[in-house]
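Below is a structure I'd like to ask you about.
What you see is the complex with one protein chain gone and the rest in place.
Chain nomenclature is as follows: A, B and C, assigned in order of appearance, with residue numbering initiated at 1 for each chain independently.
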Amino acid sequence: MSDPMRIRLQSQAGVTTVKVLMSHEMESGQRKGDDGKIVPLWNIQDVSATLNGKVVMTAEWGGGISKNPFLQFAVKGTKPGDKISLTWRDNRGDSRTDEVIVS
Amino acid sequence: MYPTNTGSIRSTYKDAVLSIILVALVGIAKAQSGSLEGLTSTANVQKSEQSAEQSTEKAIAQYRQMLQEANPADLYVIKGESLWNSARGPKRRSLASCDLGLGPGVVKGAWAQMPRYFEDTQRVQDLESRILFCMQDIQGFNSVDLVAQDFNTPERLNISLLAVYVASESEGVPFNVPMSLPQEKEMYKIGKKLFFLRAGTHDFSCSTCHSETGRRIRLQDLPNLTTQDGAGGAYGSWPAYRISTGSIWTMQQRLSDCFRQQRFPKPIFASPATIALSVYMGFNANGSEASAPGLKR
Amino acid sequence: MNNSRRNVLKKSTAMAALLLQTLTQCERVYAYQQNAFDAKTIADLNKSLGLNLPLESSQITINTPEIAENGAVVQVAATTTLANIRRWIFVVEKNPVPLVAIFNLSEDLLPSITARAKFAQTSDFIAFAQLADGRVFYGKREVKVTLGGCGG
Partner (left out) sequence: MNMVKVNFIHLSNKIRPWRDVFVFFLAVLLIGCSHQSQTEPASATFISNSGTDAEYLNESYLKLSFGSSGIATMDRLKQDKTQAICSQSAYEATRLGMPLVTKNTSNSDLLLESLRETNKALIFTPSDLVYFGDYARGEAIAQDGRGKTWTDSVDQLSGGNCYNCHQLSKKELSYGTLGPSLYGYGKSRGVTSQAIYDELKKSPKESPLVQYTWGMLVNSKAYNLCTVMPRFGVAFESLKGFDQSGTKAILNERQLQDLMALLLDPNSPVNRE
């Protein structure tokens, strides 16, 4: 249903930089459609990231985040084989989880 | 007043004759405007403009570079790849046996040698028209219906996804668009002719904006498509993710919207003229590396 | 003055506690602060998030483009040398909904976040940093949004 995220990792000296692209329309709820009516808000509201199952970051997003959102953050104390997982959930209840292994 | 093509004249016989025409044109322009240009003292104004222009361009370059780090087009490449391998259409088959010019099923590097002549269709085809052919031939889609549709219908969007996937498999490969067959040469000539065709309410042609280096429209740099660098950078970066539409545009869609803004009638999807223009740009790009999917305003 | 500062502190500490609780309980991660995203002004936003009297800090570095050729996608990043940051709040001041995003950071994260925001017009981008002790600082930078393309 939801399309996969694209997650890229760069690890150096125990710090892993995580770059994520998510596939989502992110309708701001401000824009008028072709019919002149406001296109209803449709956005990712919650994002969370885990390292080996432990939550390291959570986020709340509004309609002001761009379409096909990009997010970058860096996790300390990582080692090869660690599992980094990302989850988003939108205001329609759709969600998506993808995970990658630190190399 | 306006830049002319005088900079590109070579001293061959035919060009010498041509230069007479151009000199005449410039001469006419100067004779008419010269006295008024004399009234101006714009040297200082121009100097300060230049630095303002440079800082604006630097800032825009910074904006683009930041986005280039993670191109949303990558999300569509993933979708395109899965479409390519999915059994679809009336025949429930995948495109795995589609011949893009390097043999059935070879995707890697195929786009860098397109458009090209295909024996089975006996015509020169670009990326999208070849995908369209495979969709009809292998999967049983009705290409006539697909051609008649808009870019934003579901199955036409699928063509864009397939195109961005195929093109991405040539990233970093130097263009080597073939030009040995008479059919290919013919298409090049027609494409070039179309490129210079001035018409419509505004007297525009492709060359109005794309035959000089270093110009821009509003803040957009305009590639000079008559040069290898310009054609390589431009032709080589479509299909691309367009920020303004939040979607993938293929070269066919790029051309269509250029023609719209040229105030021309609407080019038919995958029509000979659109392919001919891609032959012109693709061959001019030869030697440059393919960089699609690009990221555009 | 003292009084109000103490209030801020109290509120913020309470919030930090709440935040920690959230971070430790996966199931309760989704506590979307709708009223903060309903705020139409910075003042209302600060009120709904309890961010009274944030101070501008030179220890916050914002990385945004000077000019955006398309307001639909503008990359915004913030980092800080302030210790123990627990929360970034990203705001585009002149948007109809100024609050763009809230990021809750655990101790396992470096204090840098990059995201992409919509800019309805030329506006300041403001990044509020909330520390573990509840204090709030901010940095800001203007992004000019221009009209691109052929305008057709």
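Simple rule for what comes next: a residue touches a chain if its C-beta (ideal position, glycine included) is under 8 Å from a C-beta of that chain, and two chains touch if they have at least 3 such contacts.
As the structure is a prediction and not an experimental result, all values here were calculated from the model.
**Student:** May I ask you to name the displayed chains that the omitted chain touches in the full complex?
**Tutor:** Visible chains that the missing one touches: B, C.
**Student:** Please pick, from B:Ser94, B:Gln136, B:Asn176 or B:Thr245, the residue that touches the omitted chain in the full complex.
**Tutor:** For the chain that is not drawn, the touching residue is B:Gln136.
**Student:** Contacts of subunit C with the missing chain: which residues?
**Tutor:** 67, 69, 144, 146-152
**Student:** Taking the full complex into account, what residues of subunit B touch the chain not shown?
**Tutor:** Contact residues on subunit B toward the absent chain are 1-2, 4-5, 8-10, 13-15, 17-18, 20-22, 24-26, 28-29, 32-33, 35-36, 39-42, 45-46, 49, 52-53, 56, 120-123, 129, 132-133, 136-137, 143-144, 147-148, 182-183, 185-186, 188-190, 192-205, 207-209, 211-212, 214-220, 222, 226-228, 259-261, 263-268, 270-274, 280, 284.
In this text, only the chains that are shown with their structure count from here on.
**Student:** Counting C-beta pairs in contact, does B-C beat A-B or the other way around?
**Tutor:** Answer by contact count: B-C.
**Student:** Could you give the separation in Å between the centres of subunit B and subunit C, each centre being the mean of its C-alpha atoms?
**Tutor:** 41
**Student:** Once you find the CA centre of subunit A and the CA centre of subunit B, what distance in Å lies between them?
**Tutor:** Between these chains, centre-to-centre, one finds 33 Å.
**Student:** Among the residues of subunit C, pick out those that touch two or more other chains and give their numbers.
**Tutor:** 72-75, 116
**Student:** So which bits of subunit A are touching at least two other chains?
**Tutor:** 67, 70, 72
**Student:** Give the list of subunit A residues in touch with subunit C in this complex.
**Tutor:** Touching subunit C from subunit A are residues 15, 28-30, 45-46, 48, 50-51, 54-67, 69-77, 89.
**Student:** Quick one: in the complex, what on subunit C touches subunit A?
**Tutor:** 22-24, 26, 29-30, 32-33, 36-37, 72-75, 77, 92, 95-106, 108-110, 112-118, 120
**Student:** Would you tell me which residues of subunit C are touching subunit B in their complex?
**Tutor:** 63, 65-70, 72-75, 116, 144, 146-152
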